[in-house]
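Part of the complex only, each chain left as placed.
By letter and in written order, the chains are A, B and C; residue numbering begins at 1 in each of them.
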């Protein structure tokens, strides 16, 4: 356990300085909330209707674009060798990396998302669900994004590949979370959407480390 | 403890090219083996294969006396790429490497003292000179004791004084039962057995 | 069967006559299937457009089936590092992409008269699009790696990950309410379709399958030959 805790500390510090901590997340949402009225027109009820969904989608896009390079640095500067020769299996290393990424970037975004939704006029009762979706979904995005990043290691056209690989894996959680949000807005039961999201996240967290580790081993070879 | 490392009938391929075949030698505790060979002969690839990062197309590498899964925990690999992040301080990097490889923080501090890095520990790695950076990488070997050192041109960026010091530290490691497998272009400043790769 | 074909020489010997044979079978089955399909009576609801079914439904089946083949081949190549399995996976991907594209195109052509729209973002349609993206991802990932074995392995990992999408495509119509109809052929209670439609549909399905088998074998053979040629060229260059 001890080495993994050390690794988590290091990865957190790196992700924090790479992503800049919670401030960019907040700034990102602040910018979105400022702009949206301009883009959609300022009628409050129209804004309020799309606000939660926007907050949710913006989270997915932000994850998509910032997770891309999770492994590349470590691959290019030889750190991946060091990690592969450590006391923990590479699966655990990959999981820790994604977890750190989520803690450093996903978690602040999850806190910012409901604030942005409310600032845009979404009804306050929606906020907890936005938070829950962002919290759970962010974890899935982190792990799935890490998988894309690991698979694209050592290839030309990294960005292209990651987008193509990750998009199909991002679609289901976005659909589940969006479903829960629209159901809630329509006054319908929304737990099944959230449950599906949680299930997808659990599957992603459980399975993608295996694929990530295999991809890293393949890249290091 | 590892009682011996046996390399038998090894063949490595990179891309489409076969680097070498039928390579065989052993490393016993207390021994230093210097790998020599032309540029591109496959010295670095061989070190990575011994570390288990590269899968040979034929033959095998056996660590006698330890389980195959534990082999990675018995060695340090110091390659051309030293796995140091320019933006972190020397101490952060050394401390992490020590704890990650099973050493302690005190071990890291002692290693830094041995390699006279104390004054530099607060600097970001990207600000170190080439020789200082290499010393930091070498400090990781001392920070967590592991029997086998796999070194890729370890002494090249060091000045003459540090080459001698490092030679002494390598002698001390082998005297304590350690093993060293080093790829070199210049002779090592300690008694060693030569193995030529891809001749 | 698999272990019999795992031997490259036996595979080459087998595929040499199997590939053309499947091709002939495909032509025959599809000719009869289309004939019966056009001879079948018009649907009382759908009119003539029902004939789209004979193109669309088998293409959709094949889109799923080929992915399954891709997944199995990828698994074998990853676990047993079998070169032939890798070649099979490589050969299957573009075929699967074509079948999926065909399913998407014919489906949306059919959707216009039936649902009044080319496309809706519902679970079945979206999951098939996702399937198509997995095929593209597989092809792109392979193509983007200089090192063929590495590219093959990375792509195989992706193919295995994509297997989770298969049940989603299959059961999306049951799990979410969708414009698309549920299963009416392969279902627990038996087919819900008159024989007028069922027989040509099944013939077309078999025909598509045979066509895939034939093209797949041909592509694997080509890949095997290409690899032999590169090895020879390398030997010549080194000598």
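A few comments on the model shown:
Keep this in mind: contacts are C-beta pairs under 8 Å (C-beta built on N, C-alpha and C of every residue); 3 or more make two chains touch, one makes a residue touch a chain.
As the structure is a prediction and not an experimental result, all values here were calculated from the model.
This structure file describes a complex whose protein chains are present as A x2, B x2, C x1, with one copy per kind shown here.
The definition used in the following text is that only the chains that are shown with their structure count from here on.
Seen from the Cα centre of subunit B, the chain whose own Cα centre is farthest off is C. Should one ask which of B-C and A-B has more C-beta pairs in contact, the pair is A-B. Centre-to-centre, using mean CA coordinates, subunit A is 32 Å away from subunit C. A separation of 49 Å divides the Cα centre of subunit B from that of subunit C.
Note on chain placement: the centre of subunit A and the centre of subunit B lie 37 Å apart, centres being C-alpha means. In subunit B, no position touches at least two other chains. Shown for subunit A are the residues that touch two or more other chains, namely 221. Those residues of subunit B lying in contact with subunit A across their complex are 48, 51-55, 72-73, 75-77, 79-85, 87-88, 92, 96-97, 99-102.
The residues of subunit A lying in touch with subunit B in their complex are 2-3, 6-7, 10, 13-14, 17, 73, 76-87, 220-221.
Those residues of subunit A that touch subunit C in the shared complex are 147, 151-157, 160-161, 164-165, 167-169, 171-172, 175, 203, 207-208, 211, 214-215, 218-219, 221.
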